[in-house]
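Apart from one protein chain that is not included, each protein chain of the complex appears where it belongs.
Entry: subunit A
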Amino acid sequence: MQDNRKERYKTVAYYPGCALEGTGQPYDISTRAVGKKLGLKLEEVKDWNCCGAMEVKNIDLEVQTYLSSRVMSQAVHKNKAEVVMAPCNGCYHNLKKAEYDLSHKEKSKATVEKISAKAGHEAYHPGEIETIHALDWIKFGYGEEELKAKIKGGLKGLKVANYYGCMYTRPRHIFPEKGHGGDSESFKDPHYMDDLLAIAGAENVEFPLKTACCGGAHTLSDSDMSTKLVLNILEAAEAAGAEVIATECPTCHSGLEMHQIRALKKLSKDTKVKVVYFTQLLGLAMGLSPRKVGLHANVSQSIPLLKAKGIA
């Protein structure tokens, strides 16, 4: 599996999930644009449904597993895909978790089979598809060497803090491929986004809160805690000298944008660091226009900074 990733990831089933259709639109726009530029093909999962996000599990664990398993079943049976790519950490996490639970828990397996039968579609069986994140897709589907050749303008002189959030690496038992050294992703100190943006010319800063939680689960129901957690991240990024924070999750991204504003309003804490999707930065580095990567649709207004640096 590891060896022919380049071939396997060339065309993948794309699972945008609800967030990329909603507040995470700039992520969707830039992911599609970057894919197009690199000649990587995305085929949207046919008639997909919500993965359950962070909420459904609290009402019923098995329902969450069913929802995620249906997405994979659709990709296998309707798209005939071998790989499904989810750019949202929540979706990615849930698909991986469903994969784990279906191969480790009898109850999950039985429930998913029962509900799938009643819903009138094939149940998903673990091992039928490989779930990857947008970071895997670009890093291995296109290849780092090839990316170097493709980078036009570059992100030269831009200081970036790479922020991965909590769901990309935790809990580690659902990511069996992580933490094996070599070119595998680390669950303690993830580096795929750092690798890609370094190729694009960015100066990655030492950022200690890479996998800290932004409080996204309670962004509205416990706003004070979320604001505090976001502020920790923003301040750590600034202390590390970052001008922008690169994100790879729509929930983290919206959380950072929202609570940056809230921190200013409620706590008079003004942080200047801009929040940008890593796909937006990659797109710009490859010569795509700010509009093509959806930069104008971000809440965090990074265009003036990027213009001044000659990047946008």
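One rule holds for everything that comes next: a residue touches a chain if its C-beta (ideal position, glycine included) is under 8 Å from a C-beta of that chain, and two chains touch if they have at least 3 such contacts; residues count from 1.
Keep in mind that, in the parts below, contacts and distances are computed from a predicted model.
K.L.:
For the chain omitted from this view, which of "Benzoylsuccinyl-CoA thiolase", "4Fe-4S dicluster domain-containing protein", "Aspartate carbamoyltransferase" or "ABC transporter substrate-binding protein" is its UniProt protein name?
P.N.:
For the chain missing from the view, the UniProt record says "4Fe-4S dicluster domain-containing protein".
K.L.:
Looking at A:Ala13, A:Leu67 or A:Ala98, which residue reaches the missing chain?
P.N.:
Candidates A:Ala13, A:Leu67 or A:Ala98; residue touching the omitted chain: A:Leu67.
K.L.:
For the chain not shown, which residue from A:Glu55, A:Glu146, A:Glu177 or A:Glu206 touches it across the whole complex?
P.N.:
Touching the chain that is not displayed is residue A:Glu55.
K.L.:
Among A:Ile151, A:Ala198 or A:Val299, which one is in touch with the chain left out?
P.N.:
A:Val299
K.L.:
Since one chain has been left out of the picture, which residues of subunit A touch it in the full complex?
P.N.:
18-19, 21-23, 25, 47-50, 52-63, 66-67, 70, 111, 114-115, 118-120, 166-167, 170-173, 187, 212-213, 215-218, 220-222, 225-226, 228-229, 257-258, 261-262, 265-266, 296-299, 301
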